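Structure first, then comments.
A single protein chain has been removed from this complex, and every other one stays in its place.
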Amino acid sequence: MSAPSSRRPSAAPFSWRNLCYQGALLALLGGLLFYIAGNVQSNLQAKGIASGFDFLLQPAGFAIGEGVFPYTAGDAYWQAFLLGIENTLRVSGLAILASMLIGSLLGLGRLSNNLLVRGVCTAYVEIFRNIPLLLQLLACYALLTALLPGIDEAWQFGHIYLSKSGLALPVPQWLDGHWQIDYPQRHRFAIAGGARLTPEFLALFLGLSLYTSAYLAEVIRAGLESVGKGQREAAAALGLSHAQTVRRVILPQALRVIIPPATNQFSSLIKSSSLAITVGYPDLVSIANTSLNQSGRAIECITLILLTYLLLSLLLSGLMGMFNRRAQRWAS
Amino acid sequence: MALSPSLDSEIRRPRPRPARGIGRWLRHNLFADRLSICLTLLIGALLLYCLPPLVDWAIVKAVFRSDSAACRLAAGEGACWGVVAEKYPAILLGRYPPGEQWRAVFASALLLAAIVATCRWINAGKILIFGGLTAIFGAFALLRGGWAGLTVVDSSLWGGLPLTLLLAIVTVLGACPLAVLLALGRRSQLPVIRRACGGFIELVRAVPLVSVLLLVAFLLPLFLPAGSSIDVLWRVMIGLVLFAAAYLAEVLRGGLQSIPRGHLEAAAALGLSYWQTQIHVVLPQAIRATLPALMNNFISVIKETSLVTVVSLFELTGALNLALIGDVEWREFYVEAYLFVAAIYWLLCFSLSRYSQRLALRLRTDRSF
Partner (left out) sequence: MNKTLVTAGLLFLSLISLPAQAGKTLDSIRQRGEVICGVNEALVGFSVADAKGEWHGIDVDVCRAIAAATLGDARKVRWVPLNKMQLFPALQSGEVDILSHNVTWTMTRDAAMGMHFTSIVFYDGQGFMVARKSGIQSLRDLENTDICVQSGTTTEKNLSDYFRARKMKFRSVVFANFEASIKAFLSGRCQSYTTDATSLLSLIQRASRTPGDYVVLPELISKEPLSPAVRRGDDEWFAIVKWVINALITAEEEGITQANVEQQKVHGSASAQRLLGHQEDTGKLIGLDREWAARAIAAVGNYGEVFDRNLGAGSPLNLPRGLNRLWRDGGLLYAPPIR
């Protein structure tokens, strides 16, 4: 894809015809909106479906399996939504970091002069890119739940337990005015306490990281390939050390090529985290879907999903823009 | 980002050289320097450790006949390809009525032929569009029935590979005209049109496909007048088309930007109107320049169609779950079934991505193309 040109379309000279075109479009859009709003209203009324955002303040009444914020089933819908956003951000954030790491290694590996390294990395990229993410997630989840041991024979490493109910870790906890560590404990039918990384989280995290890293590998490879050999030769001629060459010459140019498509990849990772609904991880979409079924407020719940993702996407592009500027400044 | 010390040799992929002696070839490709030697040994050891058990599992100890008792006996040691032998009609064709399945097979063949023909005669333009529409039309008629004595098969029973292909092709073909309008609109000189198109594109690109599917599944019926209803398959297609159009429009915009200003000025000098300029000068070039990107988009759409199982359309991925869960005998062997479906997707997507790479190369080298 070519880089967007900075050339803005020049303003058209004033003409009645252009005005008419634009007026017609506005009228069409307005009419469509009016038509839909009218239909929605009469449908809701005729079928006696309740509407409005007031349900957000009512108790949600359903439990949510994981999340860092404290939440109980007695809390309100808006708190459930907040927990969903938190879960979405947690899994996407960690998956972005992991995919950056794996993707960089793969990208370098694909440029390696070692045939074996190149072959393995190429195979990885070609396999993971050409299979739908959903299938990979389902397979990941099926494998995790099949391979991990049951609660009664959980693998134990010190205070850490790994079983079908996930990875139980000790976690510091603020209790009775001082910090203390909450260790997971094995009971007869369950492992209680501690923090938990559930198989649902692990499957989603693994699936998203493995899939996105295949794409990032290609982005990073293209970025590094875009810096011509002459650049490095020139740097060497100027007497720059290897570290200097990498930092002052290669990275600034490569990053300029890498950051925009990488941003796209991160953004699509965050969006893909909505596939959580298929592996039972309570992300925003999954919680909104539950709320939708429990409260019957379809319009409101789906609007909340759309708005949140719109906000997240704006946030991400802002952050990456900042990072891009920072990276350029750091390099020069 | 850590770059290895041997960056200079790594940054350019080595050109294949005529090998002079196997030792030299090995040294060059596997044991060039210390790092390379370490990596070769490491990966070699890993492969030696992993591959034999894998081959053992997948081939040597695997059960190939459709015998669930034998499969259970081999469980854990050998793969059960019997599940594929037993379930492939259900996975490939979903819930399509057993007596009528030849129709679904023909429909898939028609759609696959359309894809192959598109790749073969990518230059053919009009004929191609006409052919593509005929294929879709034919596939629909076959699947739906209701003519020449064929019984009507309700669209809720369509599934498996034909549904995957149908959704993907209809999505891309339907999205193309919309994407052209959106891309042109986004570059329009008229501010209202520019903003409306830009707003739509950015909005759609910001939200996940799952949410769009939920929207068409839950909300679209509320948007329509009371008493009218659209089948869920059509609603999902509308959602997919709108979603894909926003992405295609961005791809096309890249192509539009690549057109030299001189062409527009020349068209203006010839006295061509806006639409004449777009149709005869701009679009043909833009579309040609973005063909590989369009192809990649098609690949994404094929993969994305798997998401429609969220709203209970049973395309390939959904049909797989449906085929296994209800059957106590075969339910345990989903790993093999997943691999089977993954292989189908992979074959389809990998060959298309290879084609797209070749196309890109051809575009770069062959000016006359």
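The letters A and B name the chains in turn, as written, and every chain counts its residues from 1.
As a convention for this text, a contact is a pair of C-beta atoms (placed from the backbone, for glycine too) under 8 Å apart; a residue touches a chain by one contact, two chains touch by 3 or more.
These numbers come from a predicted model, not from an experiment.
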Among B:L133, B:A343 or B:L361, which residue is in touch with the absent chain? B:L133
Looking at the full complex, which residue from B:L150, B:I230, B:I287 or B:A360 touches the chain that isn't shown here? B:I230
Which residue among A:T145, A:Q253 or A:N324 touches the omitted chain? A:T145
Across the whole complex, the chain not displayed is touched by subunit A residues 44, 46-50, 61-66, 72-74, 142, 145-146, 150-152, 164-165, 187-192, 196, 198-200, 277-280, 282, 286, 289-290, 292-296, 298
What residues on subunit B make contact with the chain left out of this view? 97-98, 126, 129-130, 133-134, 136-137, 140-141, 144, 154, 156, 217-218, 221-222, 226-232, 234, 310-312, 321-322, 325-326, 328-329, 331
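As a convention for this text, only the chains that are shown with their structure count from here on.
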Just curious, how far off is subunit B from subunit A if you go by their C-alpha centres, in Å? 21
Touching residues (chain side subunit A, partner subunit B) in the complex: 1-2, 4-5, 9-12, 18, 21-22, 25-26, 29, 36, 39-40, 42-44, 46, 104, 108, 111-118, 120, 126-127, 129-136, 138-139, 142-143, 146, 224-225, 227, 229, 232, 242, 246, 250-251, 267, 271-275, 277-278, 285, 289, 292, 298-299, 302, 305-306, 309-310, 312-314
Help me check something: in the complex, which residues belonging to subunit B touch subunit A? 1-14, 28-30, 32, 36, 39-40, 43-44, 187-194, 196, 203, 205-211, 214-215, 218-219, 221-226, 250-251, 253-255, 257-258, 293, 299, 302-304, 306-307, 309-310, 317, 321, 334-335, 338, 341-342, 345-346, 349-350, 353
